[in-house]
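What you see is the complex with one protein chain gone and the rest in place.
Let's look at chain A:
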């Protein structure tokens, strides 16, 4: 239900102009000044010089043949042309997109299910929330090393499979060209589900219980209530969780570096690991900077697209 308030003649006459000054014959004097934009200048300058100038200088190396030491020459777009013919870089884009999208879907679906299950009702929900959130606060690198141990040929996973008579399922998980990438996906999901759950729990807290009860009295089923009431009301949470999940997924590095180092034979290389290898292992700083620039544009484009499709349409529809 909506209603419209028609502005009075007085209020129309005191509407602010584009310059921020009040117009009209009956403008009220300012009672309090909250500050001026230039108060933020030192902070803005610090952010600009530390963050953007440094990043810009780094990006400048993308147009050089810098090898990490000594002098370098400007080579224009040669590094970007080389990227187009680099099979390793292209293969890593496929792996990056797969890990980002797969983890995005699984983490958000499972996180939302956990949030719905632990939102109300269960007496032990507070303890369960803590347990599910615990992996989020652990270091991704430490977690990855633990999982590397679990997935090793003589690790606990293969031992358990042997103990339950599933020897045929045993394999060198981290060196298997087919399965290695799924081990990384498993670790990403395991560690990030709790984060999505917390975001959805915060969103669910804003859904009025009365509306759900009213819908239930009107005969709406569980799924119908979720689809028509809960999900639209937690749309901001969906946008936040998916945007963060997507950017995190695209930037995946720790898990790959600790578990497989991009192997076997590049089967789990992601853009981040290729950038790291090219820059720091192969000393191709110029090429690494070019890859980083491409990577940044990809992440920005993906995040913008994702924000666009999950934007809150309710206000526009209400107009």
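Throughout what follows, a contact is a pair of C-beta atoms (placed from the backbone, for glycine too) under 8 Å apart; a residue touches a chain by one contact, two chains touch by 3 or more; residues count from 1.
The criterion applied here is as follows: contacts and distances are computed from a predicted model.
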Pick from "Cytochrome aa3 subunit 3", "Methylated-DNA--[protein]-cysteine S-methyltransferase", "Extracellular solute-binding protein" or "M16 family peptidase" the UniProt protein name of the chain that isn't shown here.
"Extracellular solute-binding protein"
Kindly state which of the options A:60, A:236 or A:264 is in contact with the chain not pictured.
A:264
Considering the complete complex, identify which of A:35, A:70 or A:121 is in touch with the unshown chain.
A:70
Selected residue (touches chain absent from view) among A:109, A:131 or A:153
A:153
Of A:54, A:142 or A:281, the residue touching the omitted chain is A:281
Which parts of chain A face the unshown chain closely enough to count as touching?
68-71, 152-153, 172, 174-177, 260-267, 277, 280-284
